[in-house]
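I have placed the structure first, in the form of structure tokens, so that the comments after it can refer back to it.
All protein chains but one are shown in place.
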Amino acid sequence: MLAFIGRRLLVAIPTILLISVFVFLLQQLLPGDPILAMAGEERDPATIEFLREKYGLNDPLPVQYFKWIGGVIQGDLGISLRTNQPVSELLLQKLPVTIQLAVMALIFAVVIGVPAGILSAVKKGTVVDYAANVVALSGLSIPNFWLGIMLILLVSVKWGLLPASGYTPPGEDLVRSITTMLMPAFVLGTALAATLMRHTRSAMLGVLKSDYVRTARAKGLYERRVILRHAFRNALVPIVTLTALLFGELVAGAVLTEQIFTIPGFGKLVVDAVFNRDYAVVQGIVLCTAVGFIVMNLLADAAYFALNPRLRKS
Amino acid sequence: MMRETILEAVNLRKHFRSGGGLGRTANTVRAVDGVSLEVHRGETFAIVGESGCGKSTLARLLMRLLDPTEGDVLFDGRSIAGLRGRTLRDLRRDMQFVFQDPFSSLNPRMTVGKLVGEPLETHSPELSARERRAKVAELLGRVGLRPEHAGRYPHEFSGGQRQRIGIARALASGPRLIIGDEPVSALDVSVQAQVINRLHDLKEEFDLTLVIIAHDLAVIRHMSDRVAVMYLGQIVETGPSEQVFANPRHPYTRALLSAVPEPVYGRAHDRMALKGETPSPSAPPDGCRFHTRCPFATEECRKRVPEMREMAPGQGAACHHAEKIAAEHGSPVAVTGSGRSEGAERRFAMYAEAIADRGA
Amino acid sequence: MTETAPPLLEIEGLTFGFRNQSANLVDGVSLTLGRNETLCIVGESGCGKSVTALSLMGLLPPDAVRIDSGTVTFEGETIDAGDFARLSRLRGDRMAMIFQEPMTSLNPAFRIGNQITEAVRHHRGGTEAEARERALEALEKVGIPAARQRLDEYPHQLSGGMRQRVMIAMALVNDPSVLIADEPTTALDVTVQAQILDLIADLQTRSGMGAILITHDLGVVAQVATRVAVMYAGRIVEIGTAQEIFEDPQHPYTIGLMSSVPRLTGPRQRLSTVPGLVPTPDGMPEGCRFSTRCPFARPTCREVPKLAPVAGEHHVACHYAPLETRLEAG
Amino acid sequence: MAHVSDPATADSVLDAKPENRVWKKFRSHRSAMLGVFLVAFFVIIAVAAPILPIQDPTATSWSAVRAAPSAAHPFGTDEIGRDVLSRLIWGAQASLMAGVVSVAIALCFGVPLGIAAGYFGGWTDTVISRCTEALLAAPFLILAIALAAFLGPSLGNAMIAIGLSATPIFIRLTRGQVIAVAAEDYVESAHAIGLPTRKILTRYIFPNVLPPVLVQATLTVATAIIAEASLSFLGLGQQPPAPSWGSMLNTAKNFLNQAPWMALWPGIAIFLVVLGFNLLGDGLRDALDPRET
């Protein structure tokens, strides 16, 4: 198992390097000169030249890349052009925020999506199944930024039930932290819940048709046990794998959600950084999320491994 | 009757590597491990063995659907190893394949006409569309389908009918040799008989050589002139079918034959029970590969690889103790009557007659 | 089997079909099974033999299938065939079943021991340790070497034959009086098939259990059956002792089936076949369902033939049985 | 061999070609038909926009700025006095175009690359797959935002950005399908009859790879419409004065208090059309799936 993970990590290295090249090139291709904006409204030519030199933007692209990636390998992601903060520090500041959002959204998605998926698979073809599917499809079809806007309008502005935006670290005030995050987590979680529900349903349907479920029934077990133990345990493998893979969607979804609810996480950071041409920050975030994505993939594989006895012993 | 050799395998080996990569030891599956055989023009040659013995891989090597790790295949005395382009196409025209699964071996998105016409298109490009249609109709007739079936899709047919489509497709290029990989094993008994009969008729009609791969010994016996028995990637016994089935020399052949239940009531079984199951082809036992399951195995079997030796005219077996076993044990297949009552025999006769009259 | 001892299992007039189809999948099937007896139900795919077995176990999907009629009398208790709840109480306990696909019939996520003890504890209660002992016993009984070690293994670590043995152990762990085996050896190699068939026969002799064996392989039937029921298109067309069926088959379908099978012995001759195709549920012929493929079909065959006695327990559903006299005479 | 459903499928002679069977199955799929209806509705509206009796979507009226719904403006007016209903109708063009065109772009690049990777394997596969993996690791929307920012804000560029960002999905899907299909017996049978590679690809691989790709494409149209709306929402999509639902929302979010209708309708429109494509995709999947009855 450890050897497997080690092997997977080795395989991931070229992928990560490739991503770093993509990100770097893409970033360099962006039109607009961040230095112009940095130089202030007056745009003094000497300052501009100095800043270009300072941030190494006059170097040839390969040199810039190798400087950057060399730093990355040593844990130095460069500094933000906009705030002068080290990118790694910015990332560390934002990471817990996005993770809290992602975890809450995921909890929401799992708590709603998985049981609904099981239920609708077991009740396939009934009103329950139909209703669950309609709700799930609706969840998938609602643009989550719109849902966010509507929720702010209703819940915060009209009813004043929850804070409209912002972020409170859980260490500072746990209750407020959670209440502030409720709406964003809900918004972000809807699509995930829907995806999970649909996948759970189809995984369960597949498993319920399997021979070993028939065997379990032939043993005379109660249907509840057949479904929750024999069927769900096997459907769990694809569900857990999927949940880990949903991480990518989570981050992408967080971009807009954080934008709408003014949550100072990765998504907001990256959008602002793109718009401000804050190169190092964009590169840092995309690289970081890509690595995160790969790590989640790895976790998914590990989960697959752990849940699948066939692989565990070999 | 000795006829000329049309297809010959010389010390064929096919090893598959699996699970290799980055610091992991690769697992080599020796699917076919040193097979030599000769197929004579006009005969039906059968390769029989249990699952995992490598018979399907062997069939694909003979067709050059797979390239061998080692060894060579000669068709009409010519090595097929280096063929490409035109010459490979010619080989494909001369040698055709019928697949086991009639459900998965036909492209679901093509009509029967197109499927059967495709080899014509490839190998007889000079035919006009009309001529091709006519040829397809004729071929469909030959395999017992109707010309109007050409416009339909494979899923509209039953398993037996599909297998006939597969056969028509194989016949279309005008091949001289057809290899059938378990051509009837996916079919129900009654349909299986239809296809067996059809294959037999077509073989005569088109002057074909057939190579049949199967696990069902009764089917093999019924269809083949000569047979080769495979175990773990190797041929352990070969010879004329009647002879091999009546008088098997290799203990594995004996075991196989004795394990087959005959549909006759009260048949006394002198069963030769085999212990355990076939070992993995990725780690075949040393010495004689059958020694782990062989009731006659001795120390010698564990150490020394037996060679194929001629036991009777045309019959060879790879066993150190073949003669001894044959001397001590009779035939595993008891030859008795049908075990049917007189009335029953008459009913069977009536039935056979009625069916023959129907011209099925 | 004598008249005095009540049969272990009696099926009476079992009739059911898919909810969305008018033709019956299984049409008026009646069977009996005695202690220590092996009843083989034989037929080609789609003849209704597997669903008959599933219905006994109450394993048919209730939302897809309608049970029209039929009763199951088991050890003196008569249960309506539509009463899945009561039938399901028997299964895994008094009535056990094994299936065709040993490779997929065991849950890949749980250890062997776990899957067996689950059946014990569900029906017998007791502690896990007690159940484990029973499971161990069962594994040993089906001839699994190093049984104690196997308890903690996963299905994928076993070969097909071993898995089928585990399935049998699991089925037998509660000492059922009826074992239903649905094509238990079809997926196995012929040498392994022999081992499994011997095992079942051996277990039966030891416990006096009755067995229903569902198969399409007449060879297997000849080897293990005490009685045979031949099914075609949802109906029993011929039933009798194994000897009667093999030595004196009456129904044209039985004859056709037997003629189609190539043999290991005897002269090599052209096989007689059964022409045509099995009718689909939406294209069921009136009267005798075999009439569309029967070479002897007559206008009378538009009426449903009754399963009538020929001799002893031997019954056949053909208007013209015995053929040689009825047809040649008429 | 012994499944309950066997009698229904075994040996039954189903009618006509697979396409017809699929169509029949699809037609009886109620939610898919709802999807067809929704999509058709918006397509018709989008196409008919120029001839519908509605106001000019760019005509401003200084006297009716952010006016609540009324008889003259059933859906109200927007921030500079344009009719929301007619902008909504014209906006359907942008959204549908964005969805369809970007998916077409993704298909154009993704399917051939996927086929190449899947069929030829080896280095071709390694290079394509590694790049795909790397691109997939960057979240879709971030990629699209960066690309759209690179290309400059416009509807066309948004489509390109979304299309390129969605390409890896299709490469991966196609590759997987090709590998699966290439292992099918019928492809081996094509080799066996000596069919040239080109014909194997066009007759055997491509048509059998197509259905799942088609389903994915339909579902991706839904995703792409949302993505376009998201980009427009961030100011990177359709540019004023031309309407698109996303850009309408982008503006509307500033007037939630005074003119909630500005945000309501485009949101509902996006929801419905995306729902339509999702239903359509689901229906197609069910209809094309040979296992489902």
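So that you can tell them apart, the chains are marked A, B, C and D in the order they are listed, and the count of residues begins at 1 in each.
As a convention for this text, a contact is a pair of C-beta atoms (placed from the backbone, for glycine too) under 8 Å apart; a residue touches a chain by one contact, two chains touch by 3 or more.
What we mean here is this: contacts and distances are computed from a predicted model.
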Considering only the chain that is not displayed, what protein name does its UniProt record carry among "Hydrogenase maturation factor", "phosphoenolpyruvate--glycerone phosphotransferase", "Peptide/nickel transport system substrate-binding protein" or "Multicomponent Na+:H+ antiporter subunit F"?
"Peptide/nickel transport system substrate-binding protein"
Shown chains contacted by the missing chain are A, D
Missing-chain contact among A:Q28, A:Q64 or A:T179 belongs to A:T179
Which is it among A:I5, A:L51 or A:L205 that touches the chain not included here?
A:L51
Out of D:Q55, D:T124 or D:S154, only one touches the absent chain, namely D:S154
Taking the entire complex into account, which one of D:F41, D:F109 or D:F255 touches the absent chain?
D:F255
Residues on chain A that touch the omitted chain in the whole complex?
31-34, 36-44, 46-47, 50-51, 54, 80, 82-85, 90, 93-94, 97, 149, 152-153, 156-157, 160-167, 175-176, 179-180, 260-262, 264, 268-269, 272, 275-277
Positions on chain D contacted by the hidden chain, ascending:
58, 60, 62, 65-66, 79-81, 149, 152-154, 235-236, 239-241, 250-251, 253-258
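As a convention for this text, only the chains that are shown with their structure count from here on.
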Ranking chain pairs by how many C-beta pairs touch, which one is first?
B-C
Let me have the rounded angstrom distance from the C-alpha centre of chain A over to the C-alpha centre of chain B, please.
54
CA centroids of chain C and chain D: separation to the nearest Å works out as 51
Show the residues in chain C shared as contacts by 2 or more other chains, in ascending order.
45, 99, 216, 277-278
Residues of chain B that contact two or more other chains, please.
158
Can you list the residues on chain B that touch chain D in the complex?
60, 63, 65, 88-89, 91-93, 96-97, 99-101, 104-111, 118-119, 122-123, 152-153, 155-159, 166, 169-170, 172-173
Touching residues (chain side chain A, partner chain C) in the complex:
125, 210-212, 214-222, 225, 230, 233-234, 307-310, 313
Which of the residues in chain B come into contact with chain C in the complex?
50-51, 158, 160, 188-194, 196-197, 200, 215-219, 221-223, 242, 245, 255-267, 269, 271, 273-274, 277-278, 333-341, 343-344, 346-348, 350-352, 354-358, 360
